[in-house]
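Just one protein chain is left out here, and the rest sit where they should.
And then subunit A:
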Amino acid sequence: VPASNCLTSPNLVILFTECLKPQGKMVENSSLPLPERAIYGFALFLSSQFGFILYLMWAFIPESWLNYLVTGYVLLFGINMSTSPLNSIHTITDSYAQNQQQKKYQEEAIPALRDIPISEVNQMFFLATKELQLRAKLKN
């Protein structure tokens, strides 16, 4: 069964690309295996398999269970919408980060793992790059 799928999908892809080419333009008319065609073929293969699985599920699962799946999907969508609001303190820190202990800094050792406060992170990301860019410009 996999062999027959591999035989049909490249042919479909070739037909598809042949139809899409503009008329009167003698660009590659050959049916050489190209990387883009391989990707198109794989995408088509995946989507056709997915469609087939969906069709089998629709055919065999009882009606009531399908309704439950639909409501479950809607609930999942609603739960995804209920992430922390932008003004909540949970976007910055939490109880574990506030109660972490400061380990003593040892020379020549990898620093201990800790939650870096957001002010430090911001300074490293957004303030330091300007100095680096200025230094690079002065060197050049």
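Throughout what follows, a residue touches a chain if its C-beta (ideal position, glycine included) is under 8 Å from a C-beta of that chain, and two chains touch if they have at least 3 such contacts; residues count from 1.
The rule is simple: contacts and distances are computed from a predicted model.
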Between "NAD(P)H-hydrate epimerase", "Histidine-containing phosphotransfer protein", "Phosphatidylinositol glycan anchor biosynthesis class H" or "Proteasome subunit beta", choose the name on the UniProt record of the chain that's been left out. "Phosphatidylinositol glycan anchor biosynthesis class H"
Consider the whole complex, including the chain that is not shown, and state which of A:I53, A:V74 or A:I92 touches that chain. A:I92
In the complete complex, which positions of subunit A touch the hidden chain? 80-81, 83-84, 86-89, 91-93, 98, 117-119, 122-123, 125-127, 130
